[in-house]
Structures are given as structure tokens and as C-alpha cells.
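The complex is shown incomplete by one protein chain, all other protein chains being positioned as in the whole.
For reference, chains read A and B in written order, and residue numbers begin at 1 within each chain.
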Amino acid sequence: KFIKNRRAAVLAFPFNGGQGREGVELGGMHLVEHGILEQLKEMEWETSFEPNEDIDTFRPSSDPDIEGLKKPRFVSSVTKRVAEQVSTAAKAGDFVVTLGGDHSLAMGTVSGVFEAYPDACLIWIDAHADINTPSTTDSGNMHGCPISFVMGIAGDIPEFAWIKKCLLPERLVYIGLRDVDPAEKKILKDNGIKAFSMHHVDKYGIGKVVEMALDHVNPNRDRPIHLSFDVDALDPSVAPSTGTPVRGGLTFREGHYICEALAETGLLVAADIMEVNPALEDEQAVFQTVQVGCSLTRCCLGETLL
Amino acid sequence: KFIKNRRAAVLAFPFNGGQGREGVELGGMHLVEHGILEQLKEMEWETSFEPNEDIDTFRPSSDPDIEGLKKPRFVSSVTKRVAEQVSTAAKAGDFVVTLGGDHSLAMGTVSGVFEAYPDACLIWIDAHADINTPSTTDSGNMHGCPISFVMGIAGDIPEFAWIKKCLLPERLVYIGLRDVDPAEKKILKDNGIKAFSMHHVDKYGIGKVVEMALDHVNPNRDRPIHLSFDVDALDPSVAPSTGTPVRGGLTFREGHYICEALAETGLLVAADIMEVNPALEDEQAVFQTVQVGCSLTRCCLGETLL
Partner (left out) sequence: KFIKNRRAAVLAFPFNGGQGREGVELGGMHLVEHGILEQLKEMEWETSFEPNEDIDTFRPSSDPDIEGLKKPRFVSSVTKRVAEQVSTAAKAGDFVVTLGGDHSLAMGTVSGVFEAYPDACLIWIDAHADINTPSTTDSGNMHGCPISFVMGIAGDIPEFAWIKKCLLPERLVYIGLRDVDPAEKKILKDNGIKAFSMHHVDKYGIGKVVEMALDHVNPNRDRPIHLSFDVDALDPSVAPSTGTPVRGGLTFREGHYICEALAETGLLVAADIMEVNPALEDEQAVFQTVQVGCSLTRCCLGETLL
């Protein structure tokens, strides 16, 4: 309903500054080398591509921790760029595909999508809640914090002053959670944020869970949807090459089901595919993870089985 | 209700002419060597066996393509034999078990079952729709075409004149689809054929899907049921030794659930177990695939967990 011209803007951000493991900056280009751009063209999407190869020039010469957050200025300047590219493409009516890189990039994708579509809702597929604040994070890795920033609960940090409080708690829903910090559990509860953990996926089945998730954030099926998909939501047997794998995840089929079902609403306007790390695990594992990243992306853009 | 004497006619067809990979002709005999005949006898089925070892004598000296179809005369003469054996056994009141061989054999099994039971319905478990016509098939492999022939939409080809249009679109239902050609999708839609893809299995769960499938083809639970099970419907991790594996398939449990649930109706009159190819993958994979083929067969004949 919101995408009229079947144009997809694919943005890759070779960025790993939101966490500590080398390699995740290569994720997006591996999907491109695996053919995702051609695949989208074959699906008759007019596809543009921005590789952002200059991302490292955003790295400040000095970047000491702020309130325990690591590389805060690097994360801030990169995600600001992300937000600009995403909002520009979204305002042009393009479907925005963002290929990470680590999940801190979502500070930018969410900012950008909600700049273009203030009434949007956010569906976050992840093993983790990524909602730590500067005061709750243990590791200081910002890929565990993006949601607290866009929700305006991270506190005032001048370096992140560009980020607007754009996400209301009731416009966010999680699917796939299974490794949530105690402080995050409290944040979810205190803010009344809806979350479907793997326990709920087992209890209700993925079909019902997606329906309930949509009923929560998009009851009249009239809001634009931003999907942010961390591949660690998938079981490590499905997507092994990622930085923080957790057992008991979504199956291959459930992961694709989610993307297909959201695409089927006709309301999806942006999709992030995050945390593919081709430096982890063996060659076969990388191939498998990259392949899954591509097929999830295609499903978001409307590929179906029938 | 239709099988009164607890007699099973097991027919093996060592045939690979409907596709291009050597080895699938050995599938049936591997199930027999694994003990399927003894297993059925232990389940108190009076069991006959026809190995059709002479099948290669049906191969014509010359067999040029017809409308792009490969080995058309060989396929036609073998499947005609299949139809005769199946209809004879079915008319005698036997439960007919057909062990492939490739899935082009189903031109014969469907013809034979519907000759004996004109009111039957067909439940097709497969990753593929196998409904290409001579004009839509890319490969020309006839294991991708059997349904178009028995449904009478393959066009008139003298070499296949023996095949009657016996299957109505509303008497067919698929479960497990996940690799369907664009032209096949159109055929399914144009003919209003009901199909449950893996997306639907995830959406509703296998229990509900089997129920909906039966409600469609057999609403009053009074028609004889022919089950045609291509082992590539199963996930490659479950049945690796098959010619055209596709990721995201039925689990071990779902595959067996289908057979158990159909047997439980008391309406099952024939079951095909197709596309086991013992020449593919390693020894352990072959063992596993053959073992699954046998246990699916036993479930069709009434083996239950409780």
C-alpha cells in the first residue's frame, strides 16, 4: 500500500562498531556477492545499491567510552548516516533493505523509517531484546542498545542528540527472544512492551504468534511496517555464522514464515537483515547463513512458495 | 472401509526414466531389502510382492523426445504396466503399495487406482507440484509432469492415448510444496487446485493442515484415498538420498503424522513411496532415507505409536 513503484533501495553498511567481533562488517557484501541484487531484479524490483564503502572514514581518531558505551561517536556518526539514507529512500517511496553490519545500525534504520513514516510500527526478530540503556548494559556494546535510544529511554547524551524519540512502546513487538538480561526484562515490563519469546512460539505456533504480533502493533492493518531481523533469532543450526548465537531459535521455516507473512500484509516498507558474520564458523556455515540472509530478504520483498 | 481382507499388494518398479539421475530405480528394492515385506507381515498384512525385474525390456530401441518430453515411449509403456498392476490389485480389494522409482510412475498408479475407485481422491505429498505440461516443462523430465496427464491437461499425444482423464482438480490436494515453477503456480490457480505449501504447514500446524486437506477432497470422509508420497517432501536432513532435495521440508514427525492420520481415516486404499535414490549421498544417508521410506509405508498400513 505504501510502496507503489516496485523500487528497492538496498543499503549495505560495512560496520562492526556496535560490538566486539571482527567480520560482521562483511555481512552485507557477502549477501550482495551471493546475488541478492540480481535476485531482486529477477523478482522485478527496480533495485538500487549503496555499498557505503567509505564507512570507516566516520571513525573518529579518539573515541573514549561514554557512560560505559563503547565507540559511541563512531556508532553515532554512522547511524546518523544510516538514518539519512534510509529516510531519503523511504520518502522517495522505495522499499528500504538495510544489510548489516551489526544491529546498532538499527538506531539509524528506525530513525530513518519513522522520519518518513511517523505512524509506522516496528517488528523486531531477535534472540535478544537490544533494549539496554547506557546504565543497564554490562558489555557496553551498542548493538545491545539501539531500541532504548529510539524509544527515548537512554537518557540524554549529547553525542546522540540527533536521535529523536520516535518509537512508542506500543508500536514495538518482539518475536524470538530467548536471551534477555534481567534489566531488559524489567524495561520490557515497565514499558508494557509486547514480546513473544520462543516459549510463546512453542505455545501458540508461529502462525498465531505473527497474527498476535500484528494485532498488537497494527490492529487495523493500516500502518507501515518496519521489520528488523537479527539472524541470531534463527537457531544456530540454521544461521551459525553470527556473533551471539543462542540455542533454541527459530527454524528455517519459521524465519521465512515471518517474512512471508509480513510481506503478505502489503504493509512492509523496510527490512533490516543484520548480524551475518562471515568470519565465524566454517565455509559451509557461512554459505548457509548468507544463503538464508538472501532468502529472508527475498521473502520480505514478496517471494512466495505458491 | 474399502480394504476388507488385510491383504497388501506391494509393487516395485525399478524405473528411472522420468528423470535424469541414475539410482532411483534401486529405491524400491532397498526398501524390500530393509525388510518392508516382513514388517508388513508382522503387522498381520497378507503381503504379496511383484518386483517387476523385467522393466528394462520396456525400453524402446529408439525414443526421441516428443514435445520436449524425454523418453516418452519408455515412460508411457512402463506406466501403462503400472496402471494395469495397480488396478488389478485394487479391484481385488488389496491395499496397493507402489515403491518407486521416480514419480512419473504415478501416471500409472493414479490411473490404476481411479480405474478401480472412480470416486477416489488423491493426496500428493511433495516439495514439487509435478503438474507441468509438455508445453510448460523446462527440463522435459516426466517425473515433473504426471498430474497433468491424469488430469487431462497435457494435450493430446498419441503415445499417451491410453491415459484417461480420471482426476478432477477438486479431488487433488497437495501438502509440502516449496519449489513450484511459475507456470505450475498458474496451472494450480487456473484450475482451483488446493495446495498446502510449507508456509501453510507453519501457519496452521500439520494437524490442522491434514484436516483441511481431507475436508477439501473428502468432506464426508467417504471416498477412497490414494496417497502419493515423494520423499523429497521431507526435509533433506530427514531424507537426504533423493534426486531433487529442497530445504525447509517436512520433519520426520510431520511426514509420519500425515501417513498415520490418513491411515486413521480407514479410507486409504493405495500408497506410493517415491524417489528414494540409494545412489545419492553417503551410506548413512541412504540407510536413513530407506528406513524412513519403510516407516512411512508401515504408518500408511496402520502402524501407530499407541
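The rule is short, and it goes like this: contacts are C-beta pairs under 8 Å (C-beta built on N, C-alpha and C of every residue); 3 or more make two chains touch, one makes a residue touch a chain.
Please read all numbers here as calculations on a predicted model, not as lab measurements.
**Student:** Could you tell which one of B:His128, B:His256 or B:Arg298 touches the chain left off the display?
**Tutor:** B:His256
**Student:** For the chain not shown, which residue from A:Ala12, A:Leu69, A:Met198 or A:Ile225 touches it across the whole complex?
**Tutor:** If we include the chain that is not displayed, A:Met198 is the one touching it.
**Student:** Among A:Ile55, A:Val86, A:Ile147 or A:Leu188, which residue is in contact with the omitted chain in the full complex?
**Tutor:** A:Leu188
**Student:** Touching the hidden chain in the complete assembly: which of B:Pro118, B:Gly207 or B:Gly266 does that?
**Tutor:** B:Gly207
**Student:** Could you list which residues of chain B touch the chain missing from the display?
**Tutor:** 205-207, 252-254, 256-257, 260-261, 304-306
**Student:** Can you list, in ascending order, the chain A residues touching the missing chain?
**Tutor:** With respect to the unshown chain, the touching residues of chain A are 177-178, 180, 185, 188, 195, 197-199, 201-205, 247-248.
One rule holds in what follows: only the chains that are shown with their structure count from here on.
**Student:** Would you mind pulling out the distance in Å between where the CA atoms of chain A average out and where those of chain B do?
**Tutor:** Going by mean C-alpha positions, chain A sits 42 Å from chain B.
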